[in-house]
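Excluded from the complex is one protein chain; the other protein chains are retained at their positions.
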Amino acid sequence: MQPTPKQRLWMYEMMVKNRYNEARLSATYMEGKSPLFNMANGPLPGEMHLSDGQEPCAVGLGAHLTKDDYFACHHRSHAQALAKGVDLKRMTAEILGRKAGLSEGRAGHIHIFDYEVLFWSSGIIGQNMGPAVGAALARKMRGEAGIAIACIGEGGANQGGFHEAMNLAAVWKLPFICVIEDNQWAVSVPKSKSTAIASNADRAAAYGMPGERVISNDPDDIFAAVGRAVARARAGEGPSLLELQTVRLQGHFMGDPEVYRPKAEIAAKPEMDPIPRYRRKLIAAGVMTEIEADAIVARAHAEVDEAFAFARAAAEPAPEDAFDKVFV
Amino acid sequence: MQPTPKQRLWMYEMMVKNRYNEARLSATYMEGKSPLFNMANGPLPGEMHLSDGQEPCAVGLGAHLTKDDYFACHHRSHAQALAKGVDLKRMTAEILGRKAGLSEGRAGHIHIFDYEVLFWSSGIIGQNMGPAVGAALARKMRGEAGIAIACIGEGGANQGGFHEAMNLAAVWKLPFICVIEDNQWAVSVPKSKSTAIASNADRAAAYGMPGERVISNDPDDIFAAVGRAVARARAGEGPSLLELQTVRLQGHFMGDPEVYRPKAEIAAKPEMDPIPRYRRKLIAAGVMTEIEADAIVARAHAEVDEAFAFARAAAEPAPEDAFDKVFV
Amino acid sequence: MSVVEATAVKPAQKNRNERKLTIAKALNEAIAQEMRRDKNVFLMGEDIGILGAVWGYTGGLLAEFGEERVRDTPISETAFIGAAVGAANLGMRPIVELMFVDFYGVCMDAIYNLAAKSSYHSAGTFKAPMVLTTAVGGGYCDSTQHSQCLYATFAHLPGMKVVMPSNAYDAKGMMTSAIRDDNPVVFMMHKNLQGMGFLGTIQGAIVDVPEDSYTVPLGKANVVRDGTDVTIVGLGMTVHQGLEAAKTLEKEGVSAEVVDLRSLAPLDRDTVCRSVQKTGRLIVVDDDYLSYGVTAEIIATVTERDIKSLKCPPKRIAFPDIPIPFARPMEQHCLPNVRKIVAAARAMM
Partner (left out) sequence: MSVVEATAVKPAQKNRNERKLTIAKALNEAIAQEMRRDKNVFLMGEDIGILGAVWGYTGGLLAEFGEERVRDTPISETAFIGAAVGAANLGMRPIVELMFVDFYGVCMDAIYNLAAKSSYHSAGTFKAPMVLTTAVGGGYCDSTQHSQCLYATFAHLPGMKVVMPSNAYDAKGMMTSAIRDDNPVVFMMHKNLQGMGFLGTIQGAIVDVPEDSYTVPLGKANVVRDGTDVTIVGLGMTVHQGLEAAKTLEKEGVSAEVVDLRSLAPLDRDTVCRSVQKTGRLIVVDDDYLSYGVTAEIIATVTERDIKSLKCPPKRIAFPDIPIPFARPMEQHCLPNVRKIVAAARAMM
């Protein structure tokens, strides 16, 4: 299954948009945090996990999903959120802790929730699996369109919740896809030290479902693999497992000096970046020209800039707003 | 790997001993519980899970283990305990809630603990996996003889703790064996409704370890398969997974009317019983005569009777003993 | 003496005979009625299908509603309780069972970090209308891992309601409320009150239950006995112990008021304080572990609000801070009971 030129342009644009969004978040995050770095300070306090490098997974997925598909993500979810169609302005406002944010400032960057497009997240590793399986169950029981996807990191695939949910989805033959983003690191622990086998796709056999591993970190390849899994799910043929090899171009979270990461790997970051590569590829394939590419970049940047302008101008929540929405 | 005649006789004896022990426990359990069945009443209150039919797993394992091997069992552990060499008198006393019991009456039938032979249990499904892996780690770190075994039911193989522990044991290449006793039922839920694949042995591939399934419920076959796994573990070659198909001849616990169990399966219980079959086999193979077999049975029964006499004569704990041993 | 809650929506009382039901039967009826009323209500859990649940409250539901809506699960609490959250987010109303509360340690994240925070995380958009049923309590020699109550373990954490009925009338009405509630509700069932075939049941739990559907509001305590000299606060089984104790005390001329909390979160502090203002004495009875538990919360509430209402130090009777021992003499020694309550009340007079 190949993406159409339109889909490829969309994927490129979403990748660029995420990357620039991460850069702006990153700059905003550092405000008020020097000379002494203190996570608590500045207009964007707390933890910050960037997804630079992992955009191909997000866009390869997003290209196949509709707003009726429930997407349960994790702590590193900006790229997926954008690709799923989460409202960028309200997302930025949420990350900056504003009342206009998706959750009115209650949740922050680790918990991007947008009910309009059924985007959901949790910061507890592996725990997004169950809810996604349940969403798939709801869709099936109600006979509604829509499938469910859970994204986890390769580190998350060693959490018990992964195993239980995979088995449950398979036993009940649910329209569910588990996507493992294998950036090869779980904070400082490399996959080789955390995972008994090289490819988590092989774990699909433990649940009698198809498993596929994509190693290129190329949006087109990911698009194709996701397409097969989505088609299965929509056709009522049951769940699938995908492992997508990708790359974490930043530290685990901002402030991480990556002391544990081999120097050679750090040095190789630029050439591992999937975005310039995809740009060259689309240009070479005649899908876009340099000028068109630049226009896409400019449009994406403008949208991000607008979201930041919106968020920064937005009001903070009132202190006592904390007490609302505990119960519905 | 074939058991020697001596080992086969030992396995026969342990099976018979367990079966008779279960019968006596069962009779004791029913005391004070009629006409109205109430779990709280009688000299043996609480839950009671019998292991009739599953003896081959226990003896096939026990034949290979020494008292230095840490054995982490579950709620249905009498047969394994006997095969591991747990003190029968003190075990019976524990099950009857006596001060002379293994845990001085604090733990009861679901929690058979005998430090002398490193027998350990927990009633929470799948949670015995971690401690067994940790025991294997301790053996390895200290360079000591001894391996670790965890037994779970086929229902337990869908618990997250199974997955995590299997991976951890494999990553650290520990002297660990996971044995799944597949009696095909988890209370009222058949394996086909709980488990996405037919053979849990296939799940070994998810951890890069050997997996083997034995379907005969014959002690010799189990002995052979366990022997391979134990040899690997003792040689420092890492963990293994075994799934042993077996049969639960009783309800899940005493008082379970088994309304959920197909009539044909209930009717077939006598012919599924592994003990008469093994007796015939050993006699046919010339390992023992009918007379010798009867002598073994008599000896086993006598030992059980003695344990019951001991336990019933033993004193109950004092009420305030409850407060001891919370901390060491 | 009636344990029927005055503020409950009163069901149609016409054309019906008195029916004494167990809590198990009352819950069954509430669930069946709600499943008929709303096709989004469904069940998940271990052995809730053909077995009718270990706690005997789902019998017949599989036959009536089929396998789609009455789902036996693998032993995968993290997955299926997590699944309840996702399904609830999309409009379903799952009732999901954690068989024994003691097992919470394998799946608490799905409960307290996902279900309980779903509304907060999403400013109320991802609702989690789900009921988590779970059995609590000991006293029948089920040892350390199958006899716990863990009330405070749940009630301490925000975002979920935590309730337990002490009788069948409340059970039916509270279950109906719980199912209709748009928030996650932890619905505890006390084994000594439930009415299964394999365990005794305190008779006071088996009361008249109307056939028609009705609700008993969550979050309201119930004064199940009026009195003037001492307030005995309990929950589930300990309510019945309090009532028994009150009978004995009455013979001695001591008039005890008994409050059934029914809900730990929200906690009906007003009802408790009002009672203590009247009686001036407070005994809190709890079969959960003593420290950092229900007894402390009730006492702190009364003391902080109105210390002057107390004529003497309040008294806690709870399970001591030790694992629950198996052998009967030890377990019985540690559990709250009528004798301990009576003695405490006497000592206060």
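List of remarks:
Here the chain labels run A, B and C in written order, and each chain numbers its own residues starting at 1.
Here is the rule we use: a residue touches a chain if its C-beta (ideal position, glycine included) is under 8 Å from a C-beta of that chain, and two chains touch if they have at least 3 such contacts.
Remember, it's a predicted structure, so these values are computed and weren't measured experimentally.
Though it is not drawn, the left-out chain touches A, B, C in the full complex. When the missing chain is restored to the complex, the residue among A:Pro3, A:Gly155 or A:Pro175 that touches it is A:Gly155. Considering the whole complex, the residue from B:Val16, B:Met39, B:Val86 or B:Ala135 that touches the absent chain is B:Ala135. For the options A:Pro3, A:Gly123, A:Gly146 or A:Pro219, the residue in contact with the chain missing from this view is A:Gly123.
Think of the hidden chain as still there; on chain A it touches residues 37-41, 45-47, 97-98, 101, 103, 105-108, 110-111, 122-127, 155-156, 158-161, 186-189, 193-195, 255, 259-260, 316-323, 326. In the full complex, the hidden chain is touched by chain B at residues 70, 72, 102-104, 106-107, 111, 113, 115, 118, 120, 122, 124, 127, 129-139, 141-142, 148, 160-161, 164-165, 167-168, 171-172, 325-328. Mapped onto chain C, contacts with the missing chain fall at residues 78, 102-113, 116-117, 120-121, 144-145, 152-153, 155-159, 264-265, 267, 289, 291-297, 299-301, 303-307, 310, 312-316, 320-323, 325.
In this text, only the chains that are shown with their structure count from here on.
Innermost chain of the displayed assembly, by C-alpha centre distance to the whole-protein C-alpha centre, is C.
Centre-to-centre separation of chain A and chain C, using mean CA positions: 41 Å. With centres taken as mean Cα positions, chain C sits 36 Å from chain B.
Looking at chain C, one finds that residues 73-74, 76, 78-79, 106 touch two or more other chains.
Multi-chain contact residues, meaning those touching two or more other chains, occur in chain B at positions 158-161, 193-195.
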